[in-house]
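Every protein chain but one is kept in place in this view of the complex.
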Amino acid sequence: MREQDIICEQNKVYSKSRILTDATMHYCPGCSHGVVHKLIAETIEEMGLQQRTIGVSPVGCAVFAYNYLDIDMAEAAHGRAPAVATAIKRLAPDKVVFTYQGDGDLSAIGTGEAIHACNRGESIVMFYINNAIYGMTGGQMAPTTLCGMKTATSPDGRDPKLHGYPYKIAEMLALLDGVCYVTRQTVASVTHIRRAKRAIRCAFENALAGRGVSFVEIVATCNSGWKMSPVAANKWLVENMLPFYPLGDIKNVKEE
Amino acid sequence: MTKIKGAVVIQTEQCKGCGLCVEACVSNVLTMSVNVNSRGYTYCLALNPELCIGCASCAVVCPDSCITVYRQKEESRRDEE
Partner (left out) sequence: MKSDVRLLKGNEAVAEAAVRSGCDGYFGYPITPQSEILETLMALRPWETSGMQVVQAESEVAAINMVYGGAAIRRRVMTSSSSPGISLMCEGVSYIAAASLPCLIVNVQRGGPGLGTIQPSQGDYFQAVKGGGHGDYHCVVLAPCSVQEMYDFVFDAFEVAFRYRVPVIMLADGMVGQMMEKVKLTPPRQRRTQDEIIAECDTWALTGRGAHRQRNIVTSLQLQASEQEAFNLQLQAKYRQIESRETRWEEYRTEDAEWLLVAFGCSARICRESVDKARREGLRVGLLRPITLWPFPSGRIGELATKVKAMMTVELNAGQMVEDVRLAVNGRVPVWFYGRMGGVIFAPDEVLDNLKKQIESK
């Protein structure tokens, strides 16, 4: 059988989501953001939510998510996406509202907004991209940077005496009554990506059902910030990040 | 016997040469180019297209959504003929 005989519409098993625009992403080669954007786009497409979804992306590499996702979106100030999303959801309750935040954004400058949106039980989805570093500003230490990990502001490796400890905000948020679903996933391999997509779908379903906050953490790579090749970064993530940030559902009210 | 055949179409101009697809391919179909595209990146190529089983792993891991995957059962094609 020749290749050109296989390539036809009816045999298509995987193609770019219609919810992704034609713009070339500004992310570095191999960046996890591209994969997560894709999963969100596919989920919105499969669930038929293009018109109902409004995204909020605050400061960080993914502030430009609005260039790539073909839905209505707002940029937000650093850390403030959950507050912005709160108002959108309260004033337009028929909309599916999500935030897309990095670790610096959600677990440093925007901790307060994250916790209180969760505590109020806003029926929104919060995506938390944890790559243990500040990517956009050039690789500085994040709250989630592992002990010993070298960054631009911890050049000798993160020393908890000097910088404090990395922390797991997903587990903290799971304690709040307004939160219905907390899961930690990654996109480091095909299997991981397929699982992450199921989690994203579950989160959107919760938002539609008005169950409260769904919090989806994605343990991600920043290969430029980590100064590794994309393939090596994924391997490093599995070997170093996952032991500290274990994968799986931390809370799922629907199943309890 | 049913044999599954696959094919990939790669938007080489969109590719940034991260190599995640090459790593993800279980059938050794893909490799990185020696040349660069107009944006200066090496890009992925189907070196052994006949080995493709259409599993879509390469496309699933691609952060830039450059790969479209097709799959056909050889038997079903014979039926059509």
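When the chains are written out, they are named A and B in that same order, and each has its own residue count from 1.
We take it that a residue touches a chain if its C-beta (ideal position, glycine included) is under 8 Å from a C-beta of that chain, and two chains touch if they have at least 3 such contacts.
None of these values were measured; they are calculated from a predicted model.
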Shown chains touched by the missing chain?
-> A
Absent-chain contact - pick from A:Asp72, A:Glu205 or A:Asp249 | A:Asp72
Selected residue (touches chain absent from view) among A:Lys16, A:His33, A:Arg80 or A:Arg211 | A:Arg80
Which one touches the absent chain: A:Lys95, A:Arg158 or A:Arg211?
-> A:Lys95
Would you mind spotting which of A:Gln50, A:Thr137, A:Ser229 or A:Asn252 touches the chain that isn't drawn?
-> A:Gln50
Residue ranges of chain A at the interface with the undisplayed chain | 50-54, 56, 63-64, 66, 69-77, 80, 83-88, 90-92, 95, 112-113, 115-116, 120
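Quick note on the criterion: only the chains that are shown with their structure count from here on.
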Note: chain B sits from chain A at a C-alpha centroid distance in Å of 26
Interface with chain B, chain A side, in the complex: residues 1, 3, 5-8, 11-17, 20, 24-25, 27-35, 38, 187, 189-190, 193-194, 229-231, 234
For the complex, which residues does chain B have touching chain A?
-> 5-7, 9, 14, 16-20, 23-24, 39, 41, 49-50, 54, 56-57, 59-65, 67-72, 74, 77
